[in-house]
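One chain of protein is taken out of this complex; the other chains stay put.
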Amino acid sequence: MPKLSKTVIPMMDRVLVQRIKPQQKTASGLYIPEKAQEALNEGYVIAVGKGLVTQEGKVIPSELKEGDKVLLPPYGGSIVKVDNEELILFRDSEILAKLQ
Amino acid sequence: MPKLSKTVIPMMDRVLVQRIKPQQKTASGLYIPEKAQEALNEGYVIAVGKGLVTQEGKVIPSELKEGDKVLLPPYGGSIVKVDNEELILFRDSEILAKLQ
Amino acid sequence: MPKLSKTVIPMMDRVLVQRIKPQQKTASGLYIPEKAQEALNEGYVIAVGKGLVTQEGKVIPSELKEGDKVLLPPYGGSIVKVDNEELILFRDSEILAKLQ
Amino acid sequence: MPKLSKTVIPMMDRVLVQRIKPQQKTASGLYIPEKAQEALNEGYVIAVGKGLVTQEGKVIPSELKEGDKVLLPPYGGSIVKVDNEELILFRDSEILAKLQ
Amino acid sequence: MPKLSKTVIPMMDRVLVQRIKPQQKTASGLYIPEKAQEALNEGYVIAVGKGLVTQEGKVIPSELKEGDKVLLPPYGGSIVKVDNEELILFRDSEILAKLQ
Amino acid sequence: MPKLSKTVIPMMDRVLVQRIKPQQKTASGLYIPEKAQEALNEGYVIAVGKGLVTQEGKVIPSELKEGDKVLLPPYGGSIVKVDNEELILFRDSEILAKLQ
Partner (left out) sequence: MPKLSKTVIPMMDRVLVQRIKPQQKTASGLYIPEKAQEALNEGYVIAVGKGLVTQEGKVIPSELKEGDKVLLPPYGGSIVKVDNEELILFRDSEILAKLQ
């Protein structure tokens, strides 16, 4: 998990995620050319907002927590740069699944 | 049902489905050319999310459970690869019917 | 009503319908050419889902039941093939009227 | 009001209406050419559904009843043929006004 | 206010309005050419429906009553002809303001 | 604030606003050419409707009152002419901020 100089607290039902980078070398140490590297749709949860605020003002906390490994949608999310680290902010409802 | 190295827990009202592959051989063992194979819109439920979260924060569990045989819509769903196995994540409300 | 090898249980507020085929012969036995056959917008209800699930999780059962004769909308519905029989899945709210 | 061989029971908040045909002859018996006949946007209510089903499953009956004379919107409605009689199914909320 | 041969009862939250025709003559009696006549966006309320029916079936009566002078939106409304008189049906929420 | 011959009572959650005209002369009395005059997005509240009517029929009064100085959105609002005075009707939720 990245050590950030600033704490990023996602607002409402947003979730901050770091995408898992595809393997750059084969098991035997050979470099995999960028084009052959399969874009992974997996990532780690870095931070979770307090939750969805309903029409009645009720807060519905997310199912996710820091450290969870998740399956990401092919589209969506806002890319944000913190300390030159590229992270992504998704809405809780955009995350497809948890991976264990 | 596929043996996956990772457990995939669909989020919210999502359902993980494996599409039933069309028959590749006739009863008498002849290979059916790919074009003649009729795409099946049937599949097995692999995993079910906890359910739809309503505006009041209530959780409405799905009618479906692991192992159910279902009728799939012609479109929709997110294709996800787990251990090179192609699975599909649908919203519970996209599934057309159960088959018994 | 068609004898199906599988039971099809429509999900939620869906209704499975078999469209009534237009008459192919006149009363005196003459064949009506396909173009002259008037597409009927009537059908029989084969199966009914448990009903619409509201935002509060309440289930509102359909007004329809197996065997009802209904008036179908000109568009909409998902065509599904079961045992080579072409059936149509409509949302309960798409059905125009009951015929008695 | 048309004598129909089948009873048509509109579903939910639908209303079955027969459009009033424009006068084909002047008072003194002269035929009015079709183009000069002014399309009337008035009709009679033939049958009324049980009413709008709300998100909580409550049924809100229509203000209209069989025999009411109504003002029709220029667009909308589904044309249905029953015993070769052309009728129109509107949603209750599409009807503009009652005429007395 | 126009004397109509039929009573028009607007449905639900609709309001029947007669648009005020622009002045055709100047104070000193000169005819104002049609192009110079400024289209007025004012009118009189002729009839008011029972009111908006909410999702719970509650009826919210309109703020308007017969005879009110109102400010009309530049667009919207359905033109209806009653006894050759051109009137307009607006939704209650389309009316901009009352004029006193 | 303009003296109007008619009272304009905005309907529901509407607010009647008069846009503040940009300065036409510099402090030392020089005329500022129209193009150089910076369009102001500020205005005074002339009148306020009774408020937003919710789905349950509850009325939510506006935060604004007659005489408030407000920040206007770049778009939206309906221009209305009263006694040749150009005023603008906004929805309460379109007003950006109050200025004190």
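Some observations on this one:
Here the chain labels run A, B, C, D, E and F in written order, and each chain numbers its own residues starting at 1.
The rule is short, and it goes like this: contacts are C-beta pairs under 8 Å (C-beta built on N, C-alpha and C of every residue); 3 or more make two chains touch, one makes a residue touch a chain.
These numbers come from a predicted model, not from an experiment.
When the full complex is examined, the chain removed from view is found to touch A, F.
Listed for chain A, the residues touching the missing chain in the whole complex are 6-12, 14, 16, 47, 49-50, 53, 55-57, 78, 80, 89.
Taking the whole complex into account, chain F touches the unshown chain at residues 41, 52, 54-56, 58, 60, 63-64, 71, 73-74, 92-93, 95-100.
What we mean here is this: only the chains that are shown with their structure count from here on.
Both chain B and chain C derive from one sequence, and where they touch, under half of the residue numbers involved are common to the two copies.
Note: centroid distance chain A to chain D, computed from Cα atoms, is 56 Å. Centroids of chain D and chain E (each the mean of its C-alpha atoms) stand 25 Å apart. Taken residue by residue, chain F touches two or more other chains at no position, since every residue touches fewer.
Taken as a contact graph, the chains are arranged in an open line, each linked only to its neighbours along the path. Across the whole structure, chains are in contact as follows: A-B, B-C, C-D, D-E, E-F.
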